[in-house]
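All protein chains but one are shown in place.
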Amino acid sequence: MSAAVYEERLERMWQSRPGVLGWVMTTDHKRIGLLYFWTTLVLFAAGGAEALLIRTQLIQPNQHLVGPATYDELFTMHGVTMIFFFIIPMTTGAFGNYLLPLMIGARDMAFPRLNALSYWIFLGSGLFIYTSLFLGMAPNAGWFDYVPLASRQFDPGHAIDFYCLGIIFNGLASTLTAGNFIVTILKLRAPGMSFNRMPLFCFAFLAASWGLLFALPSLSADTIFLFLDRNIGTHFFDVAKGGSTLLWQHLFWIFGHPEVYILIVPAFGIATEIIPAFTQRRVVAFPLVAVAELLVVFIGFGVWAHHMFATGMPTVTVIFFAAATAAVVIPSTIQVFAWCMTFITGNAQFKTPLLFIAGFIFMFVAGGLTGIMFLAVPFDQQVTDTYFVIAHFHYIIFGAAVFPIFGGMYFWFPKVTGKLYFELPGQISFWIIFLGTNLLFFPMHLVGLAGMPRRNYTYPAGLGWGADNLAETIGSYITTVGILLLLGNLVVSYFRGPPAGADPWHGATLEWTIPSPPPEYNFAVIPKVSSAYANWDVEDREEDRRRLAEGVMVLDEGHEQPVSSPVDGWFAEIAEMPHDSLWPIVLAVALSVVFVLLLLHLWMGTAFALAGVMLALLGWHGEEPEETDA
Amino acid sequence: MSDYAAGVRRGGPGLAVWGMAMLVASEATLFGTFIGSYYYLRFGAQHWPPPGTPEPRVVVPLILAGVLATTSLPMQLAAMAARRARLWAARLLLVWALVVQVGYLVYEVHDYARQLQHSAPQDNAYSSIYYTLLGADHVHVAVGIVLVVWLLWKLLRGLTTYRLGAVQVVAFYWHAVNLLTLVVVGVLLSATL
Amino acid sequence: MTVRRLGIVQWIGVVVAPLAWTGQHIVGYGVGQARCSAAGAHWGIGFDTWQLAILAVAGLLILISEAAAVTVFLATREVNYGDGPAGEGRCAGVLPYSRLHFFATAAMVANVLFLTVIFLDGLGSVFSSLCAQS
Partner (left out) sequence: MLLAGCGGRQDTLDPHSHQAGDIANLFWVMMAVSFGGLALVTGLLVFAWVRRRRRGIGGDTEGPHPGERTGWFVVVGMGVVFPLTVIVALFIVSDWAIVNITQAPAASSTAMTVEAVGHEWYWSFKYPGTKAVTADELHIPVDTRVNLVATTADVIHSFWVPELNRKIDTIPGQQNRILLYANQTGVYRGQCAEYCGLQHAHMGMLVFAQPEAEFRKWLKREAAPAAAPTTALERRGERLFLDGACSSCHAIRGTSAKGYVGPDLTHLGSRTTLAGLTIPNTPSYLARWITAPQHFKPGNQMPDLNLPPAQVGALVAYLESLK
């Protein structure tokens, strides 16, 4: 038989239902990735609109565009949206889902139906928390939601309950995704892809997934405590009854700081894929970069209390977190210099994606250096809760997390759509965004040092804050223009762009070995891997073609997927992957009902809804892969 | 089908077990956070438990936790029996485990209700964390029982590789829950020291 | 040294140091938290003794870990961290040297970092005035 015949068989085997039902029931990681992409893009727009309102309110002293109540809701929702509903789902949900299986030579995630469930839960939680905005009871105590301000006494009504439940609900989705990624990366790598031959992208997502898996429970516990305090009358955070308000802060930041690395490490992963492609050179010091991506998350678990240096903890305890904060710098410096040296020793071509990565390195170093300053406890205590901190973490989160996301959008656009984007508008969009963000965030350093605190809905004149704030607001408008140009470019390219072919960049990893857009079965033949830059190992790719012609390792008898050993990628067995299913969305709907009823204090109803959840699970596990009794 | 067919190795920790390992890891972290909070509050308190709040009983909970822990044995045996395709053995071992587990839960829930008559989570921070931690553990036991029941129901209709995986996974879950229970009981009893 | 043994040594190099730091970080912070808390003030915790003790233990473990990493690194020096046996199927049978080399290289650098940190906070907590509010 010829290659075409095998491909045609796989096509029939893996094709999903036509039309809407195909999307509702899909378990295809590529379709789920796209669903994530579009959803998070919408939420990004929402968070961006909130940011623009904030900046417009602060354009000059004593403005009253929005009142204090609205302003508090705006900055709370901006934080919650950008962190929980844009960056995490965009990196893990969209990029990770779409690309990870392609990079490790797999045909899907380890748990495809769980993957679909993650998306539908994420969608439910997004709708849940944004309902609060339209009901005029949006969370208003900041994304950090400190007690006692968030306690029932000082914040009656449903705003904070929306926060607690929304966060737990969303955390559920992220936890499932994280577990799914970890198992996928450890077990579904193409035979031969031992740990040292795994693309750096996968190290980054492995690190981020471990981070999510171990960080989120702390936040869940915290929000559970708060929900109980508010609605049952417990006293976890009630000082009068032996509780502690600092307990909230500790639990929140035990999640909250690893969170920061969870946001940027996937971006590192994206960078470590774009750089080799546009320098045509393997990343310098591969093992150090790989371990750095894991280390930054691991050490990130030990720095949480540096968000609490001003709470009057004993110096002897503060020391530990300052030291960890010092340590967490090194993995980043390792990566920065590895990237730079790859730029230099390779032959860099500054096309749009690489421009975004260069910009990312600049922003990341700038933000990282101010981050180092926070290990100096007295200085931290001086500038914490001022705009200096906002400047720092926006350089990190916008500069170091969102820039690579934009770069990645351009980089993988040809793979996903089969079209090339237009280069010149792409480069222009980069320069607009780069200048805009620096104009937006750099003055925040100055105004922070000049003493402007965070979370003020307005500020008096005469303190020397006016000019900086004006510049920031203008910068925010410029940035918006750049982002719109970027999206416009991609939309137009989708319809008018020239065909891209399978491998327009001579990319390094396995996704470039298959057609664009990838077929539903991803790989007609499970690829042979003997380095982390598989697409550059010419003889391996020829071996693949030979195998396909001979039908070796095509696995076309059902949804077949090889499973390999976690460290050395030895071929272990062939797993039968599940087919499309309606149960994920059913289960997600049932869960949404649970959370709505909890919000309304309908405890009996909640019990019934939980029963519904169980029935859904029962139905889910009724779908067994057809096979004979063992 | 080439050297791969030769290399095919069934068994070992399959994907399902790995999945359960992820769940257990995240649940264990959740309990770790609860326990951390317990001691954080404890350090901040002059008297623990506060005056007027009864100390937890020591003997009975310890014995019960020990008894529950023994169910790890039948669960593991059931998994092994299932692997050897001994369907009836697996079913009986699961029933053995189920009886003990249900007995444990019934008593504990009754005891939980009894304690609530003397002190409530609304009393003070100690009671809040005490009842939350204990309740969370009971919920995990209850979920485990549901899983075993579901497993038995599945096994009524024969054994498949899928169901074999299910038995292994549920056994894994129970080992974790048993360990968890021992830890939680130990933490709660540390208040009496 | 046999490949199998090298494999074990490599994991010692990778895993022990991070765990040592984790332990020192949590216990060290916990001791401080306890010693300076309402309840712990009466417990008579010998703060400095505790800190120096855990510092010593952690330091020792990390040195062992580093030694292990160096051993594996030297034993596999001739291979590059990327190549090595194809490792397809069970046929390969041996651990890929490249993997050993990869992890050893990474661990050698990481462990130095952990060693620095534990000395910074271990000694720092001893030098700073006990339970003074920061």
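A few comments on the model shown:
All chains are identified by letter, namely A, B and C, in their written order; residue positions are counted from 1 within each chain.
One rule holds in what follows: contacts are C-beta pairs under 8 Å (C-beta built on N, C-alpha and C of every residue); 3 or more make two chains touch, one makes a residue touch a chain.
What you see is a predicted model; the values in this text were computed from it and never measured.
Taking every chain of the complex into account, the absent chain touches A, C. The chain that is not drawn here is touched, among residues A:Ile32, A:Ala326, A:Ala391 or A:Val554, by A:Ala326.
Interface note: of A:Leu449, A:Ala549 or A:Val567, the residue touching the hidden chain in the full complex is A:Leu449.
Across A:Ala69, A:Val481 or A:Ala607, the single residue that touches the chain missing here is A:Ala69.
In the complete assembly, the contact with the undisplayed chain comes from A:Pro148, out of A:Pro148, A:Pro425 or A:Gly619. Within the complete assembly, residues 109, 112-113, 116, 120, 124, 127-129, 132-134 of chain C touch the chain that is not shown.
In the full complex, the hidden chain is touched by chain A at residues 61-62, 67-69, 72, 141-142, 146, 148-149, 154, 239, 244-246, 280-282, 284-285, 288, 310-312, 315, 318-319, 322-323, 326, 329-330, 333-338, 340-345, 347-350, 358, 361-362, 365-366, 369-370, 372-373, 375-379, 381-386, 449-451, 453-464, 505-506, 508, 533, 536-538.
Here is the rule we go by: only the chains that are shown with their structure count from here on.
Contacts between chains leave no pair untouched here, as each chain touches all the others.
Work out the mean CA point of chain A and of chain C, and you get 29 Å between them.
Contacts with at least two other chains are made by residues 33, 88-90 of chain C.
Shared interface positions of chain A, defined as residues touching 2 or more other chains, are 191, 570-571.
Chain contact summary for the complex, chain C toward chain B: residues 30, 33-34, 37-40, 88-91.
Those residues of chain B that touch chain C in the shared complex are 3-4, 6-7, 9, 39-40, 42-46, 48.
Those residues of chain B lying in contact with chain A across their complex are 1-2, 4, 7-10, 12, 14-15, 18-19, 22-23, 25-27, 29-30, 32-34, 37, 40-41, 44-45, 50, 85, 121-129, 132, 146, 150, 158-164, 166.
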